[in-house]
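One protein chain is absent from this view; the other protein chains keep their places.
To keep things simple, chains are lettered A, B and C as they appear, and every chain counts its residues starting from 1.
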Amino acid sequence: MINKLSSLSDAVNKYVHDRSIIAMGGFPLSRETPIFFKEILRQHRAGILNVNDLTLVGPSITLGGSMLVAEGLVDSVISPFAGHERPGLSVIAKEALEKGLPRKIKWEDESNLSLAMRLMAGALNLPFITCTSGIWGDLKKQGLVEGMGPYPKNIVMEDPFGSARKVALLQAIMPDISVLHVPFADIHGNGIVLGSGYHDIWISRAGKNTILIADHIIDTEACRRYPNLVMFPGAGVSAVVPWRFGAWPTNCVGLYKEDVDHMQYFLKNSRRETLQEYMEKYVYSWNSHDEYLDVIGKNRIDFLEDDPSTVLSEPLRPWILPADKVAALLPG
Amino acid sequence: MINKLSSLSDAVNKYVHDRSIIAMGGFPLSRETPIFFKEILRQHRAGILNVNDLTLVGPSITLGGSMLVAEGLVDSVISPFAGHERPGLSVIAKEALEKGLPRKIKWEDESNLSLAMRLMAGALNLPFITCTSGIWGDLKKQGLVEGMGPYPKNIVMEDPFGSARKVALLQAIMPDISVLHVPFADIHGNGIVLGSGYHDIWISRAGKNTILIADHIIDTEACRRYPNLVMFPGAGVSAVVPWRFGAWPTNCVGLYKEDVDHMQYFLKNSRRETLQEYMEKYVYSWNSHDEYLDVIGKNRIDFLEDDPSTVLSEPLRPWILPADKVAALLPG
Amino acid sequence: MSDNGNHKDLLKKYTPMEFACCASARYCADDMNVFVGVGLSLLPAQLAQRLYAPDITIIYEGGTIGATVVGGLPWGVDVTCIQANAECHTDVVGTLGWLCQKGKVELTYLGAAQADKYGNLNTTLRGDDYLRPAARISGSGGAHDLAIGSKTFVVIMNHREDRIVDKLDYRTTPGFCEGGRSRWEEWGFAGGGNGAIYTDLAVLRPNPDSYELEISEAYPFTSIEEIKKKTGFDIKVAKNFKWTDIPTEEEIDIIRNKLDITGDYTGWTKIIKKN
Partner (left out) sequence: MSDNGNHKDLLKKYTPMEFACCASARYCADDMNVFVGVGLSLLPAQLAQRLYAPDITIIYEGGTIGATVVGGLPWGVDVTCIQANAECHTDVVGTLGWLCQKGKVELTYLGAAQADKYGNLNTTLRGDDYLRPAARISGSGGAHDLAIGSKTFVVIMNHREDRIVDKLDYRTTPGFCEGGRSRWEEWGFAGGGNGAIYTDLAVLRPNPDSYELEISEAYPFTSIEEIKKKTGFDIKVAKNFKWTDIPTEEEIDIIRNKLDITGDYTGWTKIIKKN
């Protein structure tokens, strides 16, 4: 087992390429990876990463994905949902879809199950898989737009073993990068999740390279004591980026709650008139992890960390490595 | 949530029927459910359960399944393996397959992955599913014998989305009963597993009714503190049978090791000349759980419980309900 | 109650969505596995759990099972106050793929932007061009999957002429498909389909032969005439039509003081001064 720790900037620079297909874990209010998308934007603006025409795959388009869309870096989205649940729909995704601003994007609608099954097919190296969903209605025919006209997506097939039942054949999704947020990971890439699994198992397995963003790096001994809590085995993980509060403003169950105030603030400032100012502060202004935390604010962090779900992480907290030790383990 | 505790005899009597398809979890040396099969034999001999022509599905045929075969109660087996790993092949399964004694049984060979995928299809209510395994060689054509001649089993299909890759279409397995052993379960049917998952997630989900055999009943509060350790959600479980050492002579990771001496003893006594005596003692002689433990023997139990994997169960042990409280919760 | 409804004074005491919540909560019973979606559909299952059906198990699509919510009504199915106190966490494949498709979910609550006369739903877009929708909305989420597998599902939504329609702008989620027995005979879906739609005016249920929605109940503050006017197809009145019961004091107490404390979901704070 080798040390897979990586800085945020190295992970983005090494794995994200022009036209990459990027799958993100989590759910609209939980364990998303906005920090990874922010770093793409930062490197793009700094001219050290040349990306365009990205394809985003995931449970929804919320804060991070929306900003990539707003900056015109996204060609296509494959997702079952276009918003933040109750805080609201993605203003930016709506503008791209309804008005083609700042550019037209392609959107492939899935259901939550059909998305999971397409990723499962990718994970199991199957070109296609069967699904009970996707045989009826418009979900089955709205594929990613080819020549600006919709084309048939799912294929409906009758059971060849004689039950007369019909299923959909769904094409696999094989992302170039799968990026997921975890509360805890060790240096070997073993990632622990507390709370719901969403699509994460299959997203993490479908990617050519899988990157974990971890609030805390823990001693491998914690994995050996709680090996059944490891949702992402290091054997399948390419890099682990230590980044406390990386999931913010989504939650990280076990550590902090979702920041719905900030989500609403983001949605209010999602129009082009105000977005640039928002991004200056929340994407570009900071130059270190400490400054990133300052932008969120200590009071805000304390408020978000005062959460009933923290009871779930109690057994793991004693194994958290101190920041200086993690810094020493980071390459470079 | 309701109380799903059941006595062993009630669970067998209620869910096992003539020609039932029974899927068993675990692996050849680990977390199998011999006690469930012993109870079928006991009720069959006592004339209170009329079963015949059972179909067994699982990772292997070892102690419990072998004895059902020896008593002539089995019509068919679907499995990737016919033995106990290093302790040896199933003497009884070999005799049935090679010599048709005591009766001819049908055997459908799978690989570990193709078995898991067929069960996954059953779990997801899909009539069939795709698999990378099962397109080459003899695995794909040896289905359960129809009219005593083998017939094509898997169907080979080329990717309709144009990759030119071939996959197998595997027919779903939908057992009537899925029975799995767990170290800990609560009265709502939430089952915790420590160690490897084997085929268990998909076996547990594929069954029309899922029955857990649990070494210990724990307070539901333990599930609420470690909800990510619950592999089998109570919402999908029909009954929980408290039965300490129910997995013996296979292991239960976290509680006791595999009893390889007993497996070898069983294999040595698997010939018809000696099997009846073995079964008299280990299947029929006892009349209560205490007597069952006496048959294993206190020294043996102490030896098996002295195991390095017990470190994994430490966080859960404080939540074990005492025997009298469990007895009071059992219906009837 | 009344033969003609139109008791507008009721709207000073109760909001239309309180009627919808209380009526739909009564669908829960015994030890059902109940699946709950985002938004207003979070409310009735929790109301039922506190009042009529304490043994139900609530399932959220992200993977949370058997949770007791800590605090008020959550902002989504994946918030920490739902996940902090659950009996088990699985994932989307476990909830939507297994429990739901395998027939282990008795009841699902859904929301929708549009429903057609066969109870099919649209939550994806408004307008007639997928490539340039007049309004993009959320998408399926898990609704498509739940509607296929759940033994029954009920919908809570607004009642307007362009919401309860003859033809959907986008067919996201199957109800009774093309009507009659088509849901089962043509499509082979495992679940029972759309049990009822609770709008802010009425309860619509499928006719047992044609599977076309009918006015099964109406809230007593409205009238059949108003409902028909606000429906986008020529809706019939069911044989066993009745006026919906007025919410009980107990129901209202729990909604206002325990679940929807801010009134964000049911809007009750717009008619009643908060203490």
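As a convention for this text, a residue touches a chain if its C-beta (ideal position, glycine included) is under 8 Å from a C-beta of that chain, and two chains touch if they have at least 3 such contacts.
Predicted model, so just to flag it, every value in this text is computed and none were measured.
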Contact set of the excluded chain (shown chains only): A, B
Residue of B:34, B:65, B:87 or B:191 touching the missing chain in the full complex: B:87
Which of A:224, A:268, A:281 or A:325 contacts the chain that the document leaves out: A:224
Residue ranges of subunit B at the interface with the undisplayed chain: 27-30, 79-87, 89, 93-94, 97-98, 100, 109-114, 116-117, 120, 132-139, 142, 145, 148, 150, 164-166, 194-202, 251, 253, 256-258, 260, 307-309, 311-312
Residue ranges of subunit A at the interface with the undisplayed chain: 1-2, 123-126, 186, 188, 190, 205, 220, 223-224, 227-228, 230, 233-236
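Following the convention adopted for this analysis, only the chains that are shown with their structure count from here on.
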Rounded Å distance, subunit A centre to subunit C centre (Cα mean): 30
Subunit B and subunit C: spacing of chain centres that average the CA atoms, whole Å: 40
Where subunit A and subunit B are represented by their mean Cα positions, the distance between them in whole Å: 37
Subunit B residues counted as touching two or more neighbouring chains: 124-126, 227-228
Touching two or more other chains - residues of subunit C: 85-86, 89-90, 93-94, 97, 101, 149, 190
